[in-house]
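Complex shown without one protein chain; remaining protein chains in place.
Right, subunit A next:
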Amino acid sequence: MRYVEEYRGADEARRYARALQSLVTRPWTLMEVCGGQTHAIVRFGIDQLLPPQITLLHGPGCPVCVTPVEMLDKALAIASRPGVVFCSFGDMLRVPGSGRDLLSVKAAGGDVRIVYSPMDALALAERLPEREVVFFAVGFETTAPACAMAVHEARRRGLRNFSLLVAHVLVPPAMEALLAAPGRRMDGFLAAGHVCTIMGMEAYEPLARAYRVPIVVTGFEPLDLLQGIHMCVAQLESGRATVENQYARAVRVVGNESAQAMLREVFEVVPRTWRGIGPIAASGLGLRAAFADWDAARKFDVVSVGGREDAGCQSGLVLQGRLKPPECPAFGTRCTPDTPLGATMVSSEGACAAYYRYRRFQSPCPPTSP
């Protein structure tokens, strides 16, 4: 736990809280983009340490939450096929598509497996040559290089029974979509540190300039977040709007260039629909034509049955920072992790899941009996 505990010190956290108190002169609203940051904020009670003038909004940074229903339906259709071993990160298994999730497919006899890396799925394909192994490639720029590596390796080794169902999304276009939307609420951003570890910080410069918004690349531990908030508020108080790096121990300005090269070789930028938000141009990654043989969507030729939606769910507003989970009338009543209306309630990085799990006693709804 070295390098973790030292970012969780209570005394240092209180020092940051005091520093913020003396720094802030007016209300500011900051948005953290990453679901991991949202969970850390709610889990450690970081927002409870902040001066009342500072409001944190939760952004669209949960890759599970923003994977569209249509993509989930394709995953469910492929996973249900005999002869298929469908591999996924654990988070995706409980997220509902049109009426069911991957765990239901598993309970009904589908071979659905949790893996920790796409390379594990590749190894499975090598061990099970008679089966089709499909990996559900979900995630931001953080997980995409490992998926690119897996496909690259599959081609190199001539493994034809391995494929990716690709649903990767890119963070900067989503941030721009939020900034360009009318009624913008955030004064500054805490950008997702892990994403910048791969991609660097350059993509954020045009956003900071064009929209006059401070962007602080921030880590995930409590002291990272408090320092990131302090840096962002310091910019706002002094009228600056630039990109700064709180997470310098992990993030270089240029990012990880070999990972970027691997991404460029295997993927191309494509338009992508974000669950709860809608289509955003140039916001996703798809396999290049040279890797079409490893594209599960082509290989299995699945079509979406058209996601059925619940009009009462407001997770789109939550993902855009326009609504806090407890403000949703369905929160904790009609919508719970056992009966989710939206992915934000079941994903382990979803904002609604964070509030349900850690803060339900602060909402108007009493805790539900099990």
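Here is the rule we go by: a residue touches a chain if its C-beta (ideal position, glycine included) is under 8 Å from a C-beta of that chain, and two chains touch if they have at least 3 such contacts; residues count from 1.
Everything below uses one rule, namely that contacts and distances are computed from a predicted model.
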Per UniProt, the name of the complex member that is left out, chosen from "Hydrogenase expression/formation protein HypE", "NAD(P)H-dependent oxidoreductase subunit E", "Carbohydrate ABC transporter permease" or "Acyl-CoA desaturase": "Hydrogenase expression/formation protein HypE"
From A:G83, A:P129 or A:P279, residue that would touch the chain that is not displayed: A:P279
Absent-chain contact - pick from A:S80, A:Q246, A:Q260 or A:S315: A:S315
Identified contact with the non-displayed chain, of A:A77, A:M92, A:V243 or A:A351: A:M92
Interface residues of subunit A (partner: the chain not displayed): 1, 4, 8, 10, 13-14, 36, 42-46, 48-49, 63-64, 68-69, 72, 89-94, 96-101, 103-104, 106-108, 114, 116, 138-140, 142-143, 177-178, 180-182, 194, 222, 275-280, 307-310, 312-317, 334-343, 346, 348-349, 356-361, 366-367, 369-370
